[in-house]
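My questions all concern the structure below.
Removed from the display is one protein chain of the complex; every other protein chain stays in position.
Chains: A and B, in written order; residue numbering restarts at 1 for each.
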């Protein structure tokens, strides 16, 4: 279902892919997230169930905190603690948790699992990451952070850095940024390029011209040759020295957790946006829960 | 303590056994459960602790969701995650959780453990299953589902199917149904008959005449001879073909999870009541929490 600028379309909808949103939809989320920073309770008596088939403390916590701040209640079923998640059929587990909840936040290693869940139940499903598939709420919080940090997207130059072949975060972000008039730069090791593009620039060049730099992890397990990984990771490290060559307001984002792609020596720089980005995740998720769960205003 | 039609008796009471209820008590729960389907918050600032010495995701979740919908708070201590549950004496654990909670929902493998708990503390205890003992809230949600699905209990024919010797669910349900003017049919393999009765009918005959069929699991671990189990389970399977011989409004219930006693090819039949039954569990538990915890109305 298309999720655009009309709030009625959002009510009771599942959020499965960033492709459901047009630019008006993205901007509606941004406006509601701004309100969420000072919002009071709305969702008293509503119940969110987080159903995580693989761990993700940051994503899980920010959804739980978002629901609690809106006055709602939360239940968690995680792979490590729930026998149901381990033993039962996926279909029957979805039927169970959805009959007790007003919204199910689902993380699953299999691409498409959230869509399958949304076909089993009428309860809204929010995709909180489906393997190499999508992570739409991450993309929305990334855009929200970019807009807050650099004052908008149109006319900006944004560099995506890291493993752009496998990183679903970078894929979803690139998809949503294409709704804007933006110049994208791709910085990635040979063999890890963004699918569908051959243009790659060096990290040094990207840092010099970008209005924002979005850094992602290069995951060791993607490499057959560990030596290759070790030689690469050093060349993709953002630190205070490198950032001395960047624009004075160039924002640095990272979905976290980081390994060592960003040096801690940069953490206190005002351009280090990644901790604010993490907090923004809570406001964007409050916005999504508000849009999906709040009753029609009179 | 007897839990009848007078709400005052319920306030602050423990629910340990279905034998505490008379027919007026059962009907009070049904009425309050109907209200719970549209109820607003009542129990703000009250705390429910779920204390599970063995896993039961469905029962735990439905109690948590029930409390959250009523505006209350929840804490969970489960065997897998809590050192207290593992190491401390049962008595001291009950004293601990009950001093922090307004109600304790207790599942324990030992029959009588909830009663023992209720003797240690003044905090109400709800029995959420005590081994081969009882599971009174399951029996109440079963009756609630039967009433909603087939329009009442009096004058109806209800078949109980499965291992009726060991299944506490079937025992509690039979006990509560005897408060009504009902014909009960028992369908069980040789050696697994309902205690105190020798009348057994075939599944085919039961399906033909029943107004509702209550199917339970035949548990493999009860059989010394695995071959015997394998030969039996096929003969106790409810599927679309068999249900073609049943009454057009015959409801099929199951406490879930199912193994293969009910074929998924029957799931979309309007007579398949087991998923609605699961949701009803939340409303019945909301009713019980309301009766036990809500302050006297002025």
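Just so it is clear, contacts are C-beta pairs under 8 Å (C-beta built on N, C-alpha and C of every residue); 3 or more make two chains touch, one makes a residue touch a chain.
These numbers were taken from a predicted model, which means no experiment stands behind them.
Among the residues B:77, B:232 or B:284, only B:77 touches the chain that is left out of the figure. Across the entire complex, the residue among A:232, A:250 or A:282 in touch with the chain not shown is A:282. Contacts to the hidden chain, counted on chain B, fall at residues 44-45, 47, 49, 72-75, 77, 81-85, 87-88, 92, 95-97, 99-101. By the touch definition given at the top, chain A reaches the unshown chain through residues 40-41, 55, 57-58, 61-62, 64-65, 67-71, 73-74, 78, 80-81, 256-258, 275, 278-279, 282.
We adopt the following convention: only the chains that are shown with their structure count from here on.
Note: centroid distance chain A to chain B, computed from Cα atoms, is 40 Å.
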